[in-house]
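Could you have a look at this structure, given as structure tokens, before my questions?
What follows is part of the complex, with its chains left where they were.
Chain IDs A and B follow the sequence of writing; residue 1 opens each chain.
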Amino acid sequence: MNSFGDNFVFTSFGESHSAAIGGVLDGVPAGLHIDLTMIREALDRRAGRCQQSACGVSARAVREADEVEWLSGVLDGVTLGTPIAFLIRNRDARAEAYEAFKHSLRHAHADSTYEAKYGIRDWRGGGRASARETAARVVAGNIAAQLLAKKGIQITAKLVQVGDETRPEHFDEVINRYRAEGDSIGGIIACEVTGLPAGLGEPIFDKVQAHLAYAMLSINACKGFDYGSGFDGVGQPGSIANQHSGGMLGGITDGTPLTFRCVFKPTPSTPKAGVKGRHDSCVAVRAVPVVEAMTALVLANFADERVKG
Amino acid sequence: MNSFGDNFVFTSFGESHSAAIGGVLDGVPAGLHIDLTMIREALDRRAGRCQQSACGVSARAVREADEVEWLSGVLDGVTLGTPIAFLIRNRDARAEAYEAFKHSLRHAHADSTYEAKYGIRDWRGGGRASARETAARVVAGNIAAQLLAKKGIQITAKLVQVGDETRPEHFDEVINRYRAEGDSIGGIIACEVTGLPAGLGEPIFDKVQAHLAYAMLSINACKGFDYGSGFDGVGQPGSIANQHSGGMLGGITDGTPLTFRCVFKPTPSTPKAGVKGRHDSCVAVRAVPVVEAMTALVLANFADERVKG
């Protein structure tokens, strides 16, 4: 299904070609002042629109900004405690198809050819599985992050590796090299959360790290997650490796900064592979705000009661 | 929270004053041709716009129709298997307040007066608890009903009692009498479902009648639910009363028509009680399509696997 969370629930909708993408965020307490500028900045980072080095890569072609239209749950910038619904129009939505739908009772004629051409399954994947859907996650996750920030909880993700390169000042160079070759390269994002109280999480299935892993692996192109000493700690004996708890012990936060990593594969849709058009040489760059957004959604679910108070 | 169902999930959003009300319907299989005329008719019945006796009451003042705007999940009138998002604009939404929100970062000044005037809690009830929200239920429920209809399952609700009157041809007279007095009166709606296969439902908590009761009591002004011999059967001995199973035995459909009733109280917001403006003298009239919609949502959840095939 298309919802995330139990207490703080984000429901996502929209295909790349539909009238809009968007979401409904349920469980946000009343009285939160939403900072629209923060949401805009996160969306810009996801869209690769930032001009500065803040993105970790050089300037990119300016794309038109995603405009968020708020439908419910907020008034004068303050949350009402009711579901927050929002949408972002798809500029290239097939308007004519949409028009046709309005009169479908009389003209629902395209169905059989449509199925013959795409098959429902393939075509649906094409629309819904588009990375564009992550824009809705960024909006919802940023609201969660603002809620957490009020309690002193800060989430910061950053690119820490591109290919084999771990020196940030060389990332642009590596990425540009692959772009020039019409190829792509993977990357690793590290995320740190500070200000979390000890005691969030539960000892069995609802371990904090389990929900973080779920959230990260739900992001397109993410191939792995680890925390604390992670995969790199396998060669270290117990007395050393366990110095890195990653902020969670037995599934429960221990009050120290929470740290985890996730790895993003290179996109297979490259000129080298015969796919034409603009492509991301390193999708991990634009995944950074998505990692932050999903982390915020996870933690808002855990921190719900404490944050509400 | 604001979602209904597990397999066929309807998430509702919107306040009476927000930009729009609407919903997201998740779990609708791909390939369903949606009949927009049926949705329109159900919305008209809910809005009290029908001119004929079909409503069970005389003609009412013509109100402007609710326009459904489809955001995702359908193309050329056919469902894609992805979440179906839709909205209905609130014509009287405070546009200026919405505008203010757009710039809330700089001008979020209304907060303290707002709380002093309404209190978050009261004000939110005013907006979200409005019966207008049921329009979104009608849209979602009608899609569920169309899915069920493909399998031969038909849901029909009708008003069977107004006050103490049980003769339909006298309902208008009774309602008009209360309206003339500036008062209101309650009513009972009976619902019948035909074409259900035997075997839907589960023996313990997920009894079909338990989910129907939940759904009906979630409708504004509904004060009770019974099925089969119901409350009236209490005076009959076992050998007689159990002739009326209501289509469910041990929580599971038995293949006979499913029948249940729900009672709606008279609205307390009447001229007699000092509340000015238009009022519904018998809210049960407009609740009929809402009862059908919620019934469809319940059954679509149970019938999901069978219907999907």
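Points worth noting:
Just so it is clear, a residue touches a chain if its C-beta (ideal position, glycine included) is under 8 Å from a C-beta of that chain, and two chains touch if they have at least 3 such contacts.
Source: prediction; values computed, not measured.
Here 2 copies of the chain are placed, and the complete complex recorded in this file has 4 of them.
Assume only the chains that are shown with their structure count from here on.
Chain copies chain A and chain B are related through a rotation whose angle, from the C-alpha fit, is 180° to the nearest 5. Of all residues in chain B, those touching chain A in their complex are 1-3, 9, 11-15, 17-22, 24, 26-27, 30-31, 33-37, 69-78, 80-85, 87, 97-98, 100-105, 108, 110-111, 114-115, 120-121, 123-124, 127-128.
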